[in-house]
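One protein chain omitted, others in place.
On to chain A.
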Amino acid sequence: MPLDVIKEIPYPNSLRGILISLSMTSNYSNLAIVANRTNYDIIDIRQIRKIPLFQYSPLPLNRTKPFMIAYKAFDSGKEEYLLTVKSDESMSMAMIINSLGDVTRGTLSWVDVGYPTGGIVVKGAFVYGIFTNKERGTSKLVVSSLRDLIVISKENISDLFADQLAGTEDVKEEVQEEVQEEVHEEGHEEVHEEVHEEVHEEVQEEVNEEVHEEVHEEVHEEVQEEVQEEVQEEVQEEVQEEVQEEVQEEVQEEVQEEVHEEVRQEEPQQKEQRPLPIIKLGKSQCIMAPDDDVSQLLLKVNLKDDTTLVENPPLYMVTHNDVLTFYNDNSIWIMAEEDNLMEIQSQMQLFFDNNNNNNLEFILRVKNYMKSQAVSSNIYVYCLHIVFLSYLYLHNYDNAIQIALSTAEPSGELLISSSLVFYLCDIEPPGEENALTFKGIQTFLIRVKGAFQNEHFFKDYCRAGYKQLDYKASSVLRFPVYNSFHSSSEILAFIDEEDGHIWKDFEKYPQNMDIFNELQAKSYFLAVIYISELARKDPMLSTERRSFFELTIIRTSLDLMSTRCRDLSMESVIQDKKYSMNLTQKVLDILPELGDLKEYLNALLELIELSPPEGIEFIKKHNDPHKQTIHKHIMDVLALKKNHSFDFGAIRLEFLENSFLEDSGNRSLAYELLQELTKKISTDFDLEIIKNNFEIIRATFNLECSLEYTIWPKVGWIDYLIIQSGKSEISDFIIGYVKVFELLLITNSKEEEGPILDLSMFDYLTLVSNTKEPVSSKVAELLQINDFSTAEFYAIHGTFPSPLKPFYLKGDSWRKEPSPLLENVQFNLQQILQYYLKNLPDQHSSLEHTRHFVLTYGTQFFSPAEMLGMLPDYTPIAFVVSYIDKCIIGLNIKHEDTSIRKSLAKARLRQLQQLESVFKTSGDP
């Protein structure tokens, strides 16, 4: 890649530098940490300025090589930089800063080992440094903990290889495999390697750092120093070129790596017992890069003696899958990471092969190893998978679940993807996402899959996961969790404990609808109702959804009440007092909200049939005008259905009555009420018994109201009945009777055909209903049954009077217009007067009735002459005089013409003359 210098920044005496944020993928860096001969600084490339950090070497002349190691912190996950500082010859420290130059941790200190001239690597929570003591010619590997800022291990490197020398031949093949299988993970991470080689002399070199995207700046490094690292080894093995050699020499090299992968670690706890198998040199496996094949071809060969001419033999380095190989023409060194992971991998194989079911030791070992790894590093996650699979293999499901639910901090993502668990359990994962996993565990996956019974495991996994994880990570488990339930009561309990808030926020989680539909399809009706109720609490719920849930609650409740549908949890849920599962109440609560009138109607209708008292009560309570028609319709429908246990006739009647009282001008309502009422009378009462009682009342009326009694006003038949009803055994019947009467009065005017009550006791009502009959004959009939008041009223108005205390006929609104006076009132009244006169037992009582008649109707409907002409001769003078006076007063007031006055005066005179003759004949003084 060609590099362009686009900006040059003067930084004198610079030694080396690193770009900040190398491993951050989103941004290239504008900052670099650089070192000159004495100090570290941060250089802001964009603004071309320097932020001084601190001195790393006390003496500028004493060459100290600065190390700036960038890494991701094991705990925070943020990029940090470890900068080494030399205090004096025997002691050094490391400062740890962030990209702002702020110190993020305390210092690491290395007392009595000097300075890490051999290089520094940070891996996970550990820092590995090679400390070389020039005088003694020894190198130490020092491992320090970033967590506790202490040194946890110091080993002489030569000791590390002591045990290595023994078994090199045996491991050859193994190594070959390992090299191929060698950790493929973390391939995505960038690997930065800087290899500085200095053989025999000091070399000035430039280290170019390449960032994938753009290199903004070339950081010039002048490395002018000598670094001695001694690697002693004895290697005895075959190499590709069939060169078997004993290598025992000093290699002067400096390897500075920023490789995330390279070094294996040791358990801090075990530091005393085991040497650190850090760098295994001497296992030879030549990996030829293509270039080197070519260079082989290009080697110069002396044709005379067949020897290869070696000019200044170069040292090559090749990397392959994170394995470093160094070689020149007669020696080979390989730095393969034989991570403990490989060991674990092979132990895993053993574990699976000779499965003795309590082999938890292996798992413990893996767990221990994991402690040395940065959480959520690939190796860590890989091990987590191994532990998980091992637990599963041992049928230790609780632990397996616990492991499976480990999450990365702080993202909260699952380290073992749920899709893997789905796969193992042979369950179709809900998402479309790819199910990626490690190649290294593939074979084990298949074996685990075949070996464990997943029934409870999967269910428990999903539930526990859903419980523990935040919504983002757990949402994929939510569907399976709901799928795992076998009853509504389970679902209710789960919702109560875990999931209520998600349902209450219905619109926010799109999954909700799918799950809801699924539960509905599975007939978990109580759950459906419960969820609908929760969803209604979401203030953001759309109007359609709201009505959807309202309808769902009502329909489902009614379905359950009617046993059209069944929910097996019904009993247990009802017994569990925790949930209010009073379905009737639920319907009642929501009914008023229901906008769709058709649904309202159907629901209410069914509710009334299923639970009549509550339904009726509801109608009574909610009988507002715009629901009235519906309620009426409901009554109609119900009344038609004969086979219900509840007395809908009575309810309908009551309902109609109430409706009618609200709207008393409504004649068709009156008609329906009339129908209902007559039906009720004919069905409700034992008419035989009623008849007897009724006849008695009639008979008493006949007696009490006969003309023998002269007191006026006389009570009419209907009012008499009302008066009697209070003391009668058949008061209910009487009330019904009177109501029918009233309704007949109202409907009459509409000329509907009246109800036929064919029993004789209803004669009176028939009379009322029969509108075709002429007035005179009606009056005659009324007189016949001694209903004189009514007869008189009828004679004048052509209709019956409303009762004094009416049930319905309050006010006059029921009449189309105030009852007009009939044309032939005179005639009708005359008819009555004649009846009185004719049917009277004696003169005295006759006179009383006449007086009533004359005083009541005399002035209004008759002229004095007509009136006087109608009176019988025996009418006493005094009675007549008082009538005439009344007429004269009335006329005076009215200023009537004199002729009438004269005739009245004459009439009076005549009466006086008559009076005279009476005196004469009687002889009294």
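As a convention for this text, contacts are C-beta pairs under 8 Å (C-beta built on N, C-alpha and C of every residue); 3 or more make two chains touch, one makes a residue touch a chain; residues count from 1.
Here is the rule we use: contacts and distances are computed from a predicted model.
When the listed names "dolichyl-diphosphooligosaccharide--protein glycotransferase", "Rab GTPase ypt7", "Signal peptidase complex subunit 3" or "DNA-directed RNA polymerase III subunit RPC3" are checked against UniProt, the chain not shown comes out as "Rab GTPase ypt7". For the chain missing from the display, the contacting residue among A:Val111, A:Leu350, A:Leu703 or A:Leu804 is A:Val111, taking the whole complex into account. The chain not shown here is touched by just one of A:Val113, A:Leu149 or A:Ala408, and that residue is A:Leu149. Across A:Ile97, A:Val366, A:Ala603 or A:Val854, the single residue that touches the chain missing here is A:Ile97.
One chain of the complex is left out; on chain A, the residues touching it are 9-12, 42-44, 47-55, 58, 85, 87-88, 91, 93, 95, 97, 100-103, 105-109, 111, 149.
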